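Shown here: the complex without one of its protein chains, the others still in place.
Going in written order, the chains are labelled A and B, and every chain counts its residues from 1.
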Amino acid sequence: MSARSIFLALAVLPAAALAQGFAGLGTNADGFAIPQPDPQFVFPADHGPHPDFRIEWWYLTANLTGPDGTDYGLQWTLFRSALRAGTGDGWQSPQLWMGHAAVTTPDAHFVTERLARGGIGQAGVIADPFRAWIDDWQLSGASDWSDMTLSASGPSFAYDMTLTAEGPLVLNGADGYSVKSAEGLSSYYYSRPFLDISGTLTLLDRPVPVTGHAWIDREWSSQPLSQAQEGWDWFSLSFETGAHLMGYQMRQTGGSTYTTATWIEADGVATSYPDGAFDARPLDFTTIADRTVPTTWRVMLPERGVDVTVSALNEHAWMTTSIPYWEGPVSVSGSHSGKGYLEMTGYDGD
Amino acid sequence: MTVAGLQALLSHWRRNPWQLFTMIAGLAMATALWSGVQAINAEARASYDRAANALGQGQYAQIVGRDSAPLDQAQYISLRRAGWLVSPIVEGELDLEGERFRLTGIEPLTLPRGADAPAPLELSALAGFIAPNGEILVHPDDAGTLANTDHSFRPDPGQTRGTLTADIGLAQRLLKTDAITMLLVLPDQPLGQPPLSTIDPSLVLVEGQGQGDVARLTESFHLNLTAFGLLSFAVGIFIVYGAIGLAFEQRRPVFRTLRTLGLPLGRLLALLAVELTLFALAAGAIGIALGYIFAAALLPDVAATLRGLYSADVTDTLTLRPAWWLSGLAMALGGTAAAASGAFLRLNRLPLLASTQPRAWAADAQSSHRRMAIIAAFLGLVGALFAAFGSGLLAGFALLACLLIAAALALPLTLDLMLRLGSRLARGAVPQWFWADTRQQLPGLSMALMALLLAMAANIGVSTMVSSFRLTFTGWLDQRLASELYLNTTSPEEAALLTGYLEDKVEAILPIISIDTRIGDLPAEIFGVLDHATYRDNWKLLDAVPLVWDRLAAGDGVLVNEQLSRRENLSVGARLGHDTVLGVYGDYGNPAGQVVLGMDAFHARYPDVAALRYGLRTGVADPKAVADDLRRKFDLPPDALVDQARIKAVSLQVFERTFSVTAALNILTLSVAGFAILISLLTLATMRLPQLAPVWALGLTRARLAALELVRAVCLAAFTGLAAVPLGLGLAWVLLAIVNVQAFGWRLPMYLFPLDYLHLGGLTILAAFLAALWPALRLARTQPDALLKVFSNER
Partner (left out) sequence: MLQVENLTKSYATADGRTQVLDGVSFGMERGETLALTGESGSGKSTLLHLIGGLDRPDSGQISLNEKKMTGLDDRGRSALRRGTVGIIFQQFNLIPSLTVAANIAFHARLAGRHDPDWVERLTDRIGLTDQRDKYPEALSGGQQQRVAIARTLAARPKLVLADEPTGNLDEDNAEIILMLLLETAREAGTSVLMVTHSLNLAARLGRRLHLSHGRISA
């Protein structure tokens, strides 16, 4: 077992089997703070890290278009995972950091990963002015996230982007308190769905100017998974009408699901939906890395008249990170049309 | 038919268990020596890989400070922030429970994947490893020693003895530093990375060596061992050859009967091949087991050698690795095939109704001798070409191989000539018969005698080399360790205090000051020396300009050691960087290159380096009194002052251990050769009755015949020993003048040790005598009816 996969077992990424093998991670907060209902977020401070919680992420996905109309997907994620609650100086810090960056084209998928210890300056997040970094990767800008720059690099790709905010922050769940299981496991969760993005992708030394639409998710928690949960399927969809839909289902042993959704009007007004309102069903599967992964979905939110087919831009958007998962751009057709991002975790081999 | 055929063939062994034993024993011995050597090599290589993986020696490029200055953490972060994927390593020595350990601090999250040294970390263990008082990985053998310290240790067979691995944070605390020794550079770097010099010009990128310095330095040592293993294997295969040949000869009636009964030749050959494969597998397995024992017994010495000679850490516990036991099995099968090929060819040519009378092994001995001699001459020529035009260690070994094989092949003809001379000079019926009969035995014995020749020559060659080395080495130690006392201090302040005190109590205080660096991508040391009579009087330079010491003191140039001079082709007058090479000195037992500067030049170049070690010339004062006084006055630990005698003793001990492996292999090889003779004689003994019975019937007593058999064995061994002396000396010359220069970087003068050779000769004759004794006694006790059967049985 390599150091990386140990890290990932500790981190939030939902390899449920591993996580459950690691006694306590799924259910017990072990001296960590636990999300409480009715949060009162304070910005920009809450854009920064919360070291008393076990896990946290800054998660950016973007649908991009090149000059010739080619669609691209972009991912930039910084994970924080704590071995113990709190901070510490230098190598004593219990905080660990992990970055994932990816670019998806219709026929290629570039992935790279970085790991770092907290406390030594190699990685971290500062709220004001905002700066989230690991090694040479960085998401930084104004403390209100109005204007930011984004960069990452890997052995075969790199990108340099500029972001401009269009609409407000959206609090998911009940004012940002998001319940993830019937037992009440929860997280703090807010999104920034309205972001314009432009810049340059470098793919195998070939620069591609791109523009598009980005979405940032912020979430922190100490109890990532219930024991019965195997993984999740998460959708962030931007419709041509200007509305957005965030919905996910936690897949539970025995085949049942626990779903959550947020509908966001074009003007930023958001409505949360409880378990059962949102429905996602696989339509077609792709075999990747010895696993069968659904890459075409039927997604429904009947209360908003949503009944769409979501298909992967590149079915092979497999994240070959220490613990692998699927993450990539999708196109939407049916009752609504548009683009979006799909993340699927917990699809084990065998 | 197949089963019945196989049964008929196998029944032979039930009737001749001795022969079966011979074959299995020979093959097992050959395999044992081979796989034992391979096991040692595999273990050592695995240790290097482990070390290289953990420390990034070689496999990965490294970033180090100029002149080996340590790095600080900010430099690490600035590199990472600039997109350089590097992982920090801190190294140092740590005293725990009275023992000194080498502690390596790693950062598990950024460590390259292949360098995942602390592999046995369990899922839950990362948190335990990087915790403030995290677990320290330690070799299981050391775990006991450390059980009572405050740290928590995790036994890990992946560690080398005497080394510890911990998280970098913990390691820095234990080593009381916040510096980083070096950075490993990961193989896959991101796009758009700025050049190193623009980030931090004080850092140096050292390219990876692929195999690592240690592996490179020790390669020659392992090649040496392999060559020895191969030699022993060859000696063992001679035995197998004899046993198989005999078994085939004796079963010719069975073969004929089987053929007459309708077994096709192809099937017969296949059955025999199956039979031999079974034996080879069985013997191979036994051999591997023996080899394991053999290697386990020798490994501590090998490990000590490698530590002493190359500072390479090798565990001294053995693991069963497929690499060597598979190679052992393959060698057993291959060796059997080689040994059996001749017998198979003969069988293939055997007419169905050929006489079933056992004939002498090679009826056409004469022509086969001549053929072998021609091949020998050819090999001699090839060897001469290697000697003239070859370069490098492999050419040296190729030359050795040619020399040895040529000599072995030429042996039967040489002996035949000697024996012919003997019979020409012989007067009287019995002596004449003796010489003629000895000549007739030659084909049957020549394999064993060739084995003996090789074993003896190897013995003479290697012992000459080792003894020459010892003589040179002890002489050199006397020169180099001229100071009566050596003082070790822990800080420049302590050094100043102690040397200040000693100022008027000793004749001279000679700082031993050096820095580690790399020249031509290999480790090297730079020393500064005072201008003092100690050096002028004691250092024998192999080559130098006139007034070398004056010019060195004046900063005119540098001295280099022999290995650096050879490696980088630096003879006197050549330029090393901006310096002129003023002289070359012998420096035995040191793998690294050395450069010596005058003290002023050294200080000018490396102002920050201070001397912590000193040689003390006590002059008229009693060294022991000086040492005791200093110890008492400053309450110094025992290690702070070491006297000359102790250093010499330690150095010699390292030296002796270095060659204890060689010595053990030598003795084993010689024993195998002795065994080969015994086997051959026993084999021949069963075939000899028809040759001896007529002589007996004519009135020579069995006792007389047995005595003659003994004399014969001794004569043959003596002749072979005579031939082995020049061959062994040739071997020694190649070892000293070619192989050693390539392997260690220094050339040693060759000395002769005639008494040793006489001793060895006596030993060999004794071995031959003992080997012949049993067959001879059996002959003396042979019942008349056994001899009479010769005349009455249709064989």
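Points to keep in mind about this one:
In this section, a residue touches a chain if its C-beta (ideal position, glycine included) is under 8 Å from a C-beta of that chain, and two chains touch if they have at least 3 such contacts.
The shown structure was predicted, so the numbers you read here are calculated from the model rather than taken from an experiment.
Taking every chain of the complex into account, the chain not shown here touches B. Check B:Asn133, B:Ser571 or B:Thr701 against the missing chain and you find that the one touching it is B:Thr701. Per the touch definition above, the residue from B:Gly428, B:Gly577 or B:Pro754 contacting the chain not shown is B:Gly428. Panel shows chain B; residues 359-360, 363, 428-430, 432-433, 436-437, 439-440, 690-691, 693-695, 697-704, 784-785, 787-788, 790-792 of it touch the chain omitted from the view.
One rule holds in what follows: only the chains that are shown with their structure count from here on.
With centres defined as mean CA coordinates, chain B is found 58 Å away from chain A. The residues of chain A lying in touch with chain B in their complex are 1-4, 6-7, 9-10, 18, 21-22, 83, 88, 90-92, 96, 112, 115-117, 120-122, 133, 135-136, 153-158, 202, 205.
Those residues of chain B lying in contact with chain A across their complex are 73, 76-77, 80-83, 85, 107-111, 113, 116, 121-127, 130-132, 167-170, 172, 178, 188-193.
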